[in-house]
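Every protein chain except one is present and positioned as in the full complex.
Then we have chain A:
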Amino acid sequence: MGQALSSAAQWTSAQDGSGGKLELTPINEELLNSILKFVEGFSGKYPEEGKLIFKKPLSWETMLTASQFSGGGLKQDADGSLVSEEKKDDVPLFKLKRQTLSIMSLEHGEMVLRTASEKKITELRLCLEANRDPVVNMLGERFGTVQGDDNSILRYIEEITKEMEHLRLKLVGLDQQLLNQSIMKISSQVRLTPEMVEKEVMLLRDLSGDDEEKCVLEYINYYGESFVYKNGCRAQPWRQLHGDICYIEAKPHDVGNPLHVTANTSGYYLNKGPDPEKPGHLDYSRPDQDTYRDLVTLLKAKSPKFAEIINQQEFALHEDAKKDERRMEVAADDDQDGGGTNRTEQQYAQRDQQDEKEGKAKTQHQNKKKMEPSLRHKSKTPVEPQDSFSESSTESEEEEEAVERRAEANADLPSEYWQIQKLVKYLKGGNQTATIIALCSLRDFNLAQETCQLAIRDVGGLEVLINLLDTEEVKCKIGALKILKEISRNTQIRRSIADLGGLQTMVKILRDPDKDLKCLAAETIANVAKFRRARRTVRQHGGIKRLVSLLDCVPLNSTHMTAEMELDVEVARCGALALWSCSKSKKNKEAMQRAGAIPLLAKLLKSPHEDMLIPVVGTLQECASEPSYRLAIRTEGMIEDLVKNLKSSNPELQMHCASAIFKCAEEKETRDLVRQYGGLDPLVALLKQVDNKELLAAATGAIWKCAISPENVSRFQELKAIELLVALLSNQPEEVLVNVVGALGELAKAPPNRAQIRKSGGIPNLVNLLTGTNQALLVNVTKAVGQCAEEPDNMTIIDRLDGVRLLWSLLKNQNPEVQASAAWAICPCIENAKDAGEMVRSFVGGLELIVSLLKSDDKEVLAAVCAAIANIAKDEENLAVITDHGVVPMLARLTLTGDDRLRQHLAEAIARCCNWGNNRTAFGREGAVAPLVKYLKSKDENVHRSTARALFQLSKNPENCITMHEPLLKMVGSKDEDLQESSAGCIGNIRRLALANERAKYA
């Protein structure tokens, strides 16, 4: 009992003197009730232990009066106190002297509680408050559990009687029980969580305002950074270590300065507010030791006015609390989805709508992203990850990063900081000479180091440097740009430069006659324009046109180059660098094309210098995401140069060339050109660069796309590309794997290559990759496995590795593209596996799953699933199962589609499904026949063939014949033999039916 009372029970913090008070909380209430139950009826159950005399009396200030006690051998004592007759060593076992009550046995304790009747809880509470460790009084010091109260060595020499031992055991049991009980409660509510804080602050914020009569507070806000960490905390991470959740600033009406409150996991307490010495920082230390478990209690204690108004708010509060509960539920749900809890009220109001939207947006986003060629690796130089493909998504991440890092940059200031500050002072308050001295000295610092970069910004250097660009002093401009060029490698500096309008000025400088200046401006723009807003600014201020005009320089290959010409070439190079950065935005690509960039780039592509070629090819590969550029790259004859540079010795240049080919080879003509210029050989040679992952990703991507043309496939065969690709199937990053598997999938369309993949041992690796999670990779892997499964020998391996089960489980993937390609891959598996029917049946729930995919909205998924069902239905037993799963009405519902690809496979599936029970009649009943007949009007021969097959099956049912007779006669005249045969068979059936009918009539 002592343990429970000291650790579990909630005592008020004011533990002065005699001891604290037990707060009225649910936990305490439960504790008291359990103790009560234990004491009541104790002497009934264990009379001997009940009579055991305590070592020391338990005494407390009671609320009971003497008159309430009656009988039980009590008598009035001389000094007016009520005592019992039984005594031990002259001490009465029960004594009530004025308000002090002492008892010496549990029996008497029980009696007291009986007497108190409905007030027994209060009495027990008073007793426990006065005796923090009742066990000590009962049994002696030896059994004390409260450490603070332990002050005696006597406890070791006391003797133990049998009754004592019994009672002790009982008490220990009770203690245990109490502890267990409370832990359950405590763990659920005692510690503060960010959600609880959020809830309480929101609640109070709703009740705040200027009105002194109605509003409980003037205002309440979070203090400091508005950034909310993923765990819901707002405090900086190093403070989170101390348990801080966030800081709150609240101003009651009657308190002069706002109260600064720390919300800690242990509760709310005041902090000392903003540190006067370090602006923006809090002094985290505590002015007093009071900790409160909720904010309202704290505010009540600190502001009488608040306490007064909050009591009037009862009703409103209650209502709000209810609303809040709902909010918390939502927040909890959001958490599971990985969303944050930092939402505003309105957002909650629209939550349903929004959630739905978000969900959609998410899937759309996935759709958009996943099939893009995987080029993430190439992004080392000016490319930021994924920027080129999904700008909007990276934008917010960049922003976040900038905010976070600003927060932690304020630690200790290094010595460079002060030196830089001094130099910037010269920049601000000096003439040209002092400015030049300062600029030259600034360049002596390590400008690649973040501390220096940020120091320049923090002492206001960026503003001065950018202002210098607006002056007439060429030397100052050059000096300033040389610094800006270096420090703009930092993402935060980039943003600041853009914010201060630096881009506009630099765009202006691009027209300056001084070529050094032009170069520097272009190079700096190349660094700054790495985020979307900057790129837009450059475009909107006419920068693209000017940058493109920089590309126009003297012929590059002239034998005699003067210094002036060299400088022109350098200007062109810098222009290309800037365009490379700018070309990550779609609109900039268009603007570049309008400004005539393509022929100029084509000219520069002939340059023999790598440092010119890299930005040029970089720009081209960036722009090649646009079909118009791809066409231009082909027609301007740039493929030849790209192929030539594939053989360069510079890996970066090779990489950009390969990724340009990767993107351009979407078109057949380009693929042919790559082959004609001998580009396939260097691509395959690049596969040996196993250590350079970016290069590998680009090269494998180019091979993937080039392999779409059968002529290229045969060249790849000659170059033994398969072996090299298979070797890359393991231990590679996903960016490479996606492309490698994509290439294998394309190559495997040629039958000899399928065998080659098997012989090189690629199949186990491919099947292994089916367990991955990368969507783009899964799409490619399923395709590749599907191609391999076309060959029976491969199928044996796939089957042995349980590949079909893996494919089947991918049907459960969220991504329709994965679903579709998995379903396509299943088709050849079923065709070529031994005991395919048995295998399919062994997948528990598999058939139900595939039938349920007929509800998909995606045409490709539907077509693939129909094709798979057509194959599954070859096995009669499986056909029976899918019929039970309702395949017939689902197929019938799809017949209204206008998509030829779906029609073909749907008709095929219907044809196969007719072979069971009364499915033919069922198809007729579900209205599938009429639309099917319409398929015959389609222009696609494949649709005709499978439709005729379906109609042939359906025509075995007389009802169906009536619907279909007419159009079939025309189909018999078709050139396709298959189609002729099926149509003829159909009509044959109809005729036979008619004959049978006739016969029946006359029989």
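One rule holds for everything that comes next: a contact is a pair of C-beta atoms (placed from the backbone, for glycine too) under 8 Å apart; a residue touches a chain by one contact, two chains touch by 3 or more; residues count from 1.
Note that contacts and distances are computed from a predicted model.
Per UniProt, the protein behind the absent chain is "EF-hand domain-containing protein"; the candidates were "D-2-hydroxyglutarate dehydrogenase", "2-methoxy-6-polyprenyl-1,4-benzoquinol methylase, mitochondrial", "Cleavage and polyadenylation specificity factor subunit 3-II" or "EF-hand domain-containing protein".
Among A:Asp444, A:Glu564 or A:Glu977, only A:Asp444 touches the chain that is left out of the view. Touch with the chain omitted from the figure is made, among A:Asn231, A:Asn311 or A:Thr433, by A:Thr433. By the touch criterion stated above, the residues of chain A touching the omitted chain are 422-423, 425-426, 429-434, 436-441, 443-444, 474-475, 478-479, 514.
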